[in-house]
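The other protein chains are all here in position, but one chain of the complex has been omitted.
Letters A and B name the chains as they come in the text, with residue numbers starting at 1 for each one.
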Amino acid sequence: MQILAIKTPSRTAMIDITSKIQEAVSKSGVKSGICHIFVPHTTAGLTINENADPDVVDDILKEINKIVPFGDGYKHCEGNSAAHIKASMFGFSLQIIIEEAELMLGRWQGIYFCEFDGPRNREIYIKVCCG
Amino acid sequence: MQILAIKTPSRTAMIDITSKIQEAVSKSGVKSGICHIFVPHTTAGLTINENADPDVVDDILKEINKIVPFGDGYKHCEGNSAAHIKASMFGFSLQIIIEEAELMLGRWQGIYFCEFDGPRNREIYIKVCCG
Partner (left out) sequence: MQILAIKTPSRTAMIDITSKIQEAVSKSGVKSGICHIFVPHTTAGLTINENADPDVVDDILKEINKIVPFGDGYKHCEGNSAAHIKASMFGFSLQIIIEEAELMLGRWQGIYFCEFDGPRNREIYIKVCCG
């Protein structure tokens, strides 16, 4: 397992980690298999989305913050329940197929770490399996 | 890796791809393992849901279109931000256990390709791993 450390810049953010995940795949030496990516946190998640127009991730964050408001009568005393909910909606684990040592992503796809309760220091776990 | 091509019929749609995924598993020759399914797009996703009453998928699409409106002051100039958001909520990768060369789905489960910005020509990546 490889561990990637990242620093998030703001309360909510989507950070493109595609090139770092590809580096982890290259380092593993695996030519054909699956790249497992996992977030070991409870107020951050993972997703894939468009890597061309930065307005897309802005729209995603703005809308998800509208669907799950920061404050909505939550009981949890840390005041970050909205972040826990968003993380469960986006998910914590992601799998990408590897062929010829490359992540088999679509043309417009980037892999994003989704911060919902930052800024913070975060980790991402990566395990590359043959198959 | 196998690639499945599909044509989606409308702006939003859930298309049952279970039999095609089972065909891919059979073709792979794997008896015990994991079937990895991946959507290489950013405005379409994958899910599992009921395959008996077609009203279920109609209800799912109608409600998700209400939760994430087609128009809501989005910035992205292509006008399909809602589709990007829905895709991230449903997800792009799905794993199903294989035993005795069969997908271990529940009795009422079907695998669905979720179109959120159609109609379009789409692809699905499938990799079947032993384990």
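Definition applied: a residue touches a chain if its C-beta (ideal position, glycine included) is under 8 Å from a C-beta of that chain, and two chains touch if they have at least 3 such contacts.
All values reported here derive from a predicted model rather than from experimental measurement.
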Out of B:E50, B:E78 or B:E123, only one touches the absent chain, namely B:E50
Contacts from chain A to the absent chain lie at residues 1, 36, 38-42, 67-68, 72, 74-78, 81-82, 84-85, 87-89, 91-93, 95, 123, 125, 127, 129-131
Omitted-chain footprint on chain B covers residues 33-34, 47-50, 53, 55-56, 58-60, 63-64, 66-67, 89-91, 94-97, 99, 104-109, 129, 131
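Rule of thumb we're sticking to: only the chains that are shown with their structure count from here on.
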Here the gap between chain A and chain B, centre to centre from mean Cα coordinates and rounded to Å, is 20
